[in-house]
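This view holds just a subset of the chains, kept in their places.
Just so it is clear, A and B label the chains in written order, and each chain counts residues from 1 on its own.
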Amino acid sequence: MGQHLLSIDDLTNDEIEKIIHRAKYYEQYHPFIRPQFQNRFVANLFLEPSTRTRFSFEIAEKRLGAEVLQFQQSVSSIIKGESLLDTLRTLESQGVEAAVIRISEEGLLRKLSEKVSLKIINAGEGRIEHPTQALLDLYTIRKYFHTVKGLRIVIIGDISHSRVAHSNAALLKRLGAQLIFSGPDALMDDSLEGTILPIDEAIQNADVVMMLRIQFERQKMNYISSKESYRAEFGFTRERLKYLQPHAIILHPAPVNRGLEMDDEVVDHPQSKIFEQIHNGVWVRMAVIERALEGNLRWESLSNKEMYGIGISGFREIS
Amino acid sequence: MGQHLLSIDDLTNDEIEKIIHRAKYYEQYHPFIRPQFQNRFVANLFLEPSTRTRFSFEIAEKRLGAEVLQFQQSVSSIIKGESLLDTLRTLESQGVEAAVIRISEEGLLRKLSEKVSLKIINAGEGRIEHPTQALLDLYTIRKYFHTVKGLRIVIIGDISHSRVAHSNAALLKRLGAQLIFSGPDALMDDSLEGTILPIDEAIQNADVVMMLRIQFERQKMNYISSKESYRAEFGFTRERLKYLQPHAIILHPAPVNRGLEMDDEVVDHPQSKIFEQIHNGVWVRMAVIERALEGNLRWESLSNKEMYGIGISGFREIS
């Protein structure tokens, strides 16, 4: 029985570990795996524009051998007034087993998940959840650090409107990270536990600097007086690279507003792992789709020895 | 030699029976069939918006192993003023063997079919034809009744603008059904043979209640004074469920305007087979695509005994 992925909170620590483990298996062996999901259908329903995440899921699905249906709102019968529930029930009647959904409305996915038998994968939900992004960020962090426990992870930008921030905060807090937030006061989120610091100090203290995208489309821009002043006060500018510790890594969910939240020199800095995050997203999503289609992931696919042998350590130390 | 499917009238009774038979074969054995049409190309040209039917065809094509090209008017060179004939001739020059077309203009498909060698499958044509919908409705009806002959089939709603009604009326009349129509006087179609009854009486008399979608986009809404009054006078409301015979089934081509032509309680009623229709559509369309690519369908793929053994009877009794 396949499983939904609606929220980071739905995953046990053991399940998180299995997804990371399985993703590493796919990264390592993808040229050799057989297309295990041939003749099985997954639909990608992106009700908000997306290229990167949509392609990441599509590549993951196709590497697994699944058949992919693309749903684009502008050319769909949602314009006929059809509800999303009826669309999902239609898809499952047609034999579709999983739906990857991006949606701006918050809370709808969970309600839908109780009424359908196909499995829903949350690919971005309003301001609240983006679980596969948090999982791929975790995967990337784990490539550079033995464990998340005790890591000082700084999240910088518009915390309050960011689903990336919310899913990551939930995941990393649970795994024992020490969270620090930075950004305009009006864009902080009181509901999240953590320290708030000015950006210079935040970077100085960081093992991981997680920058957020300024979401022009999802917030009132009157929080921000001007791009120049935002960059100067809250952006990761080239001048601020001097605060970065030599072992720290820089993350961003992409696409970057270059020259706003990050300067080119920071995006392209050797300690920036932005394109590696994108690379890692494919393997993590392969694991998430396998979980949606097959249910609980198996441990036995890759021995601990193999995992250690390829440069990742600490994989069983999560708690 | 593959064959067009432009109209129900083009099919002999024997061909209809073969399509139903073959669809049942695909429903029964689809997990085990090999992808027989690998490296063969089908194009889906939906010149009117569609999700359900487009996905149904796409899934059918992919289950057969065919390669699928998606054509969307908004991003195509029809905006360059290219004619549909030149588009089809282009596609056939590129090796495409069949085109599934939805179009509002009536009569064009037949003219085109005489000038191209690729095979055209009508996926909805103006107000006049939707042959695969009628075939999947027949398939669904045949799952519940031994034969169509003598069945009282009630079609309710906007008959005059409905291609579903026209294709179904042509098919079911020919197979011996007794047709009853119901709906606003202005939306009846004098050219169709059958009895016209008020909705309560129509439902009381029905073995099959076939509801139609109110096509906001294809008619002048001034036929309808208000949604509330339409629902009260012509809709299948929860109150009217009391008229439904215990053996009768309810069909609708979907998507349903819930609360207009049908109440939620009717859509989700145990005797409603709406999502089963959608399910059946995939198998019927697999047969239609096979016919387009290969020509006449074979009988021998499934024995009569097998067909009877899986709960369908009367399959050879058509006349």
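Everything below uses one rule, namely that a contact is a pair of C-beta atoms (placed from the backbone, for glycine too) under 8 Å apart; a residue touches a chain by one contact, two chains touch by 3 or more.
Keep in mind that what you see is a predicted model, and the values were worked out from it rather than measured.
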If 2 of the identical protein chains are displayed, how many copies are present in the complete complex?
-> 3
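Keep this in mind: only the chains that are shown with their structure count from here on.
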Please state the rotation angle, between 0 and 180 degrees and to the nearest 5, that superposes the Cα atoms of subunit A on subunit B.
-> 120
Provide the C-alpha centroid distance between subunit A and subunit B, rounded to the nearest whole angstrom.
-> 41
Note which residues of subunit B are touching subunit A in the complex, please.
-> 30-31, 35, 46, 49-52, 55-56, 58-59, 62-63, 70, 72, 74, 217, 254-258, 275-276, 278-279, 281-282
In the complex, subunit A residues that touch subunit B | 39, 41, 43, 67, 69-71, 74-83, 86-87, 89-91, 93-96
